[in-house]
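Every protein chain of the complex appears in place save one, which is left out.
Let's look at chain A:
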């Protein structure tokens, strides 16, 4: 419990403070705004709908991760991952085209890949680019922005560029494993007994099926608690904070970018549907801020930050968020100027 407090106490307090600040800025009182019947109703619907919507994707993610664990050997992963860092980063950035997963399903898969010997920087690139650079998200963006197809291309391009730059930076500067310490110990252990147990000696089909179910359901609980907590925060924020008050920022050019990125972070919606939200803003915001919303949101948002924290070190997650935010901001701004 104490460890739990230490680990999550500060971030939680931080989130609490942010919520309070937002409430002060928007002139709202906490009890009034959340606890009347209508708001409770909105909260309930938003909260449960986010969870329900994420379930299929999380299940797909943990299932995929479990299949990787049971059927794909570490050697195979090493063999398929390019040795050259540049080729590796490009490989990671385009992997989403082959295995399109959205951000909720992504984390267990990436963790599994890293534990199975994929270099961490490549895994992170897949984590960032995968939810955007894939055919499903491309189609939904084209559909949502039918009048400005440049948006879909810029979105793919910028996401690709941001993730590649981050991948190269990580390759250059990351020295230790970004995964949390405890699991790292298991890699050693894993290589010896575990892969031997399941993959090699093979307890037959039945053994494999139970093993898949075991991994998948464990991981479901591990990811699920953060999903639910993230959905909770998202639903509270959406019910309490007035969007029109916040969008007063829309007039200031820099704030417009920051606002759209913060908004993407708070909304935590799936990358397949966020294009529709963005297009609803296109009267209010320019191309650049919308692009920042579309690129930053799937890479980093409230729900997936909590999920990242299950897997990666706190410091690493913070650096990753900062890098992504800065690069997205710059990239979106440049794109706006160029187009």
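What we mean here is this: a contact is a pair of C-beta atoms (placed from the backbone, for glycine too) under 8 Å apart; a residue touches a chain by one contact, two chains touch by 3 or more; residues count from 1.
What we mean here is this: contacts and distances are computed from a predicted model.
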{"item": "Hidden chain of the complex, named as in its UniProt record, picked from \"Putative repeat protein (TIGR03943 family)\", \"Cobalt/nickel transport system ATP-binding protein\", \"PLDc_N domain-containing protein\" or \"Glycolate oxidase subunit GlcD\"", "value": "\"Putative repeat protein (TIGR03943 family)\""}
{"item": "Selected residue (touches chain absent from view) among A:166, A:269 or A:332", "value": "A:269"}
{"item": "Touch residues of chain A, complete complex, unshown partner", "value": "1, 4, 36-42, 44-53, 55-56, 59, 63, 143-148, 182-183, 186, 189-190, 193-194, 197, 203, 207, 210-211, 213-222, 224-225, 228-229, 231-232, 234-235, 238-244, 247, 267-270, 272-274, 276-277, 279-284"}
